[in-house]
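The complex appears here minus one protein chain, its other protein chains still in place.
We call the chains A and B, going by the order they appear; numbering starts again at 1 in every chain.
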Amino acid sequence: MNQTVVSYLAQYEFFDFLVNLFGKNQSLLSFLIYLIFALLIVGMCATIGGLGTYAERKISADIQARIGPNRVGPYGLLQFLADGVKMIVKEDVMPFSADKMLFYLAPILCLVGVFATLAVLPFAGGFIMTDLNVGIFYLVAISSLVGVGVFLGGYASNSKWSMLGGMRGASQIISYEIPVTISILAITLLAGGMGFGTIVGSQGGLPHQWFLLHNPFAFIAFFVYFVGALAETNRAPFDLPEAESELVSGYHTEYTGMRFGFFALAEYIEVFVVCGVAAALFLGGYNIPGLKLDLLPLQAVQFTVFMTKTLALYYVVIWVRWTFPRLRVDQLMSICWKYLTPISIFNLVGCAIWMVAFNGKSIADIIFGGH
Amino acid sequence: MLPAQFDGLMPVVIFMALAILLFVGGHFLSVLLAPKKPSLLKSTPYECGEQPVGSAWSMFNVRFYVVGLIFIIFDVESVLMFPVASIFKELNQMGQGTYALLIFLSFISVLIEGIAYCWRKGDLDWVKSFQASLKKETK
Partner (left out) sequence: MFLQFLFIASAFLTLACTIAVLVTKNLMHSCVFLLGTLIGVAGLYATLGADFVAVTQIMVYMGGVVILMLFAVMLTGGKDFVSRAQTLLGLPATMGNKWTYGLGLLVGVVFLLTNVKLLSNIITTLPTAEINNDFPSTVSRLGHLLVKDHVLAFEISSVLLLGALVGAAIIARPRKHN
């Protein structure tokens, strides 16, 4: 039986009270609890996605010695709201030769693929919406919907730029899924399970207990994962599907107004999810140093720890975007198939051998004699 | 007390439904608020200001298809490795680590053979294999 928010809350006494309040109708109660948490998480992630656009512009301004948005709200913080309002009131233009059904469907697929991953993201101990036994595998699988969405967005527009961007996007996303999946396999091997609860639970709060520093192979796997994740989210230097200097705007050239906004929102939330997964898999997730308790007041701290790690990685993602030049298509493919995939397979083999040779101990355990 | 029934699939469905609802809601708002002045020029596909020439739905290079094919093979291999990887630790603690490692490595070695073959034959190159084959043809 897998852990969910409801099963976590059920161990407290006020849950009985709630059950009685709902006339013993636990299906309805659990549905409501899930819905409330889902709305909270979606609201939070939408805000983070919005603030992501603000951070992107502000950090790029910093890097390029500009000021960046500073008019709307304090420090320009409300810029994303202004952008959102602007997107809603923009006219919705669709090319006359477009495939109408697919034109509507493409942003939905992107959004569904990204939102469905939020269900397994471990924000704090016990507050994983649903800790599926196949957690990380499910996350990798469902986020491949984004690839289909990107392709269909490019196809449906019936514009040459969009079509090229969509083809490139889909082939890039599926290619980089391989090194990412194999790096995740290495972590599955170390953790002994695919559920996020298991993976985060088998790490500790201090850096030497993280899977990042578990063994040298896991250390490399983190970088393979991170590079692959950058490419999967179409972020620079892998933003070939939307390379503005060659493809205008790639697969969303013909998208205007709200539908373009949903593509952008999906992309920014996906970056957040990818960073969250990196934090959970390699950087110890929500673990507080020295404490291994999932009690109610402590979860605020756990949540803060998780968000700090995730947002730090988010910063790195933006930093990378404004530092490195874009790759060429053939370079992109050769990096994936000739460098990242062999390296990730090597890491997987290395992790398997390490597990058997050192009986699952990490470097710190071997040096300081833990466990 | 633990509830008699709760299911881990519900949040997944809820999140998917929320995504669709968000799209429908945002679209509805935009229909209400946005101006609607369609014209033929506005709805031509963007082609740098020129009149679009032909349809964008043209034949694409086979290399995308090759990438897709290779991807599926590796995808299936990683899918098969996931259950074994997730019990690897357990097997290791039960003292069957070497046996599991042997099985795992022999599985991966075939995978490595596959990637080595594709690499050697130039299927992993984005441009080269086509240029090389063209060169052979011209010779």
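One rule holds in what follows: a contact is a pair of C-beta atoms (placed from the backbone, for glycine too) under 8 Å apart; a residue touches a chain by one contact, two chains touch by 3 or more.
All figures in this text were calculated on a predicted structure; none of them were measured in a lab.
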| query | Pick from A:V148, A:L206 or A:I363: which residue touches the chain that isn't shown? | reply | A:V148
| request: Sort through A:L18, A:I59 or A:V134 and give me the one touching the missing partner chain. | output: A:V134
| field | Where the missing chain touches chain A, by residue | value | 1-2, 27, 31, 99, 101-102, 105, 132-134, 137-138, 140-142, 144-145, 147-148, 151-152, 155, 167, 170-171, 174, 177, 193-194
| query | In the whole complex, what residues of chain B lie against the chain that is missing from view? | reply | 5-10, 13, 55, 57-60, 62, 64-66, 68-73, 75-77, 79-80, 82-87, 90-91, 99-100, 103, 106-107, 110-111, 113-114, 117-118, 121, 123, 129-130, 133, 136-137
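Throughout what follows, only the chains that are shown with their structure count from here on.
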| remark: Chain centres from averaged Cα atoms put chain A and chain B apart, in whole Å, by 15
| field | chain A - residues contacting chain B, complex | value | 2, 4-7, 10-11, 15-16, 19, 26-27, 29-31, 34-35, 37-39, 42, 87-98, 107-108, 111-112, 114-116, 118-119, 129-132, 137, 155, 157-163, 167, 170-171, 174-175, 177-178, 181-182, 185, 188-194, 248, 253-254, 257-259, 261-262, 329-330, 332-334, 337-338, 341-342, 345, 348-349, 352-353, 355-356, 359-360
| note | Touching chain A in the complex, chain B uses residues 1-12, 14-16, 18-20, 22-23, 26-27, 29-31, 33-38, 40, 42-48, 52, 55-58, 60, 64, 67-68, 70-71, 74-75, 78, 81-82, 85-90, 92-93, 97-98, 100-101, 104-105, 108, 111-112, 115, 118-119, 124-128
